[in-house]
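For this view, one protein chain was removed and the others were kept in their places.
After this line comes chain A, so read on.
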Amino acid sequence: MRTRTLGIAVTTALLAVSLTACGQEAKGGSRYKPADGKGGTIGLAMPTKSSERWIADGKNMAAQFKKAGYDTDLQYGDDKVENQVAQIENMITKGHRLLVVAAINGSALTDVLKRAHDAGIPVISYDRLILGTKNVNYYASFDNERVGRLQGQYLVDKLKLGKPDKNADDTRSIELFAGDPDDNNTKYFWNGAMKVLKPYFETGQLVVRSKQTRLTQATTLKWDGGTAQKRMDDLISRSYGDQRVDAVLSPYDGISIGIISALKSAGYGSKSEPLPVITGQDAELASVKSIMRGEQTQTVFKDTRKLAAQTVKMGDAVLTGKKVQVNNTKDYHNGEKTVPAFLLEPVSVDKSNTRLLVDEGYFTAGQLK
């Protein structure tokens, strides 16, 4: 009878599966691990494909690791912490030799990195510092506080505030935006900018009319432009009925785009009512074009290819037992240890030097037309 044959076949198959299961020893994927030196796979855990920069970061690193003789496993977590945790776990299971992690939430990876440590896999924290764990070997990033200082200084220069001066009678208004509260870098960007701006708040040369001057009031969940747009709408209608906003501190191009949309729908952006000075970060294509059109004023360019190259160099050194090059061993404490870091210098870009992006080969001349 056919059904009986089928039943027996299924039973046999299940038994066979159970037998193969018996053969497995508690090694936890170690059978994939090649010997020391070159080769093997590098796990790259990136936050999201919703932002151009992470796509570029991932691509650059994958290409350069490949050139250095490694395979790569590049995964994006869709900005959900649990996705990233699962992806890192799976990378450990697959027996990757090194993990490069750009954390979605810097404080939610302690457990999974403990597992990486137990499996003997070194971890490089990429761009965003991973917090609360000893199991981070190195940190590769841009000088994030400097990003904030560049933004702050640009605002000061553009508004022609000069040196902080108690007797200056000119008062300019500014509104402040910050990044995602869960991103550890947010605080560095903010602090950097505040270091420059604070003296002017004290002299009264700069004033935040909405009085929202604390970091927790200025944060933008998930770096979302739409969220920033809503907040800017509200700020304008509440605090700028008959006055002008002269400057907006924005930590990221995506946020700047939202802010500009809000300003435009409030009537800014004409000859008589020009847009305020607006900062940004990451030199995303849409925003660089916006700068060339004269909407956004500035952005901070972080050449992620250089960061990728630096990370690849570090990773290669870790795996081949060479000395790992770092340039900061005291500033980046994650709550458990001071992580040795290599920091790259960011560059301020505005209408006057967008050519730089083409010269450096970051964009082609055609892209910026």
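The rule we apply is simple: contacts are C-beta pairs under 8 Å (C-beta built on N, C-alpha and C of every residue); 3 or more make two chains touch, one makes a residue touch a chain; residues count from 1.
Everything that follows uses one rule, which is that contacts and distances are computed from a predicted model.
According to its UniProt record, the chain left out of view corresponds to "Xylose transport system permease protein XylH" among "Xylose transport system permease protein XylH", "CRISPR type III-B/RAMP module-associated protein Cmr5", "Membrane protein" or "tRNA-specific 2-thiouridylase MnmA". The chain that is not drawn here is touched, among residues A:128, A:222 or A:302, by A:222. When the whole complex is considered, the residue among A:143, A:182, A:284 or A:303 that touches the unshown chain is A:182.
From the options A:52, A:89 or A:350, the residue with contact to the chain not on display is A:89.
Take chain A: the residues that touch the chain left off the picture are 1-4, 7-8, 10-11, 14-15, 17-18, 21-22, 24-26, 28-29, 49, 73-83, 85-87, 89-90, 93-94, 105, 107-108, 110-111, 131-132, 181-182, 216, 219, 221-222.
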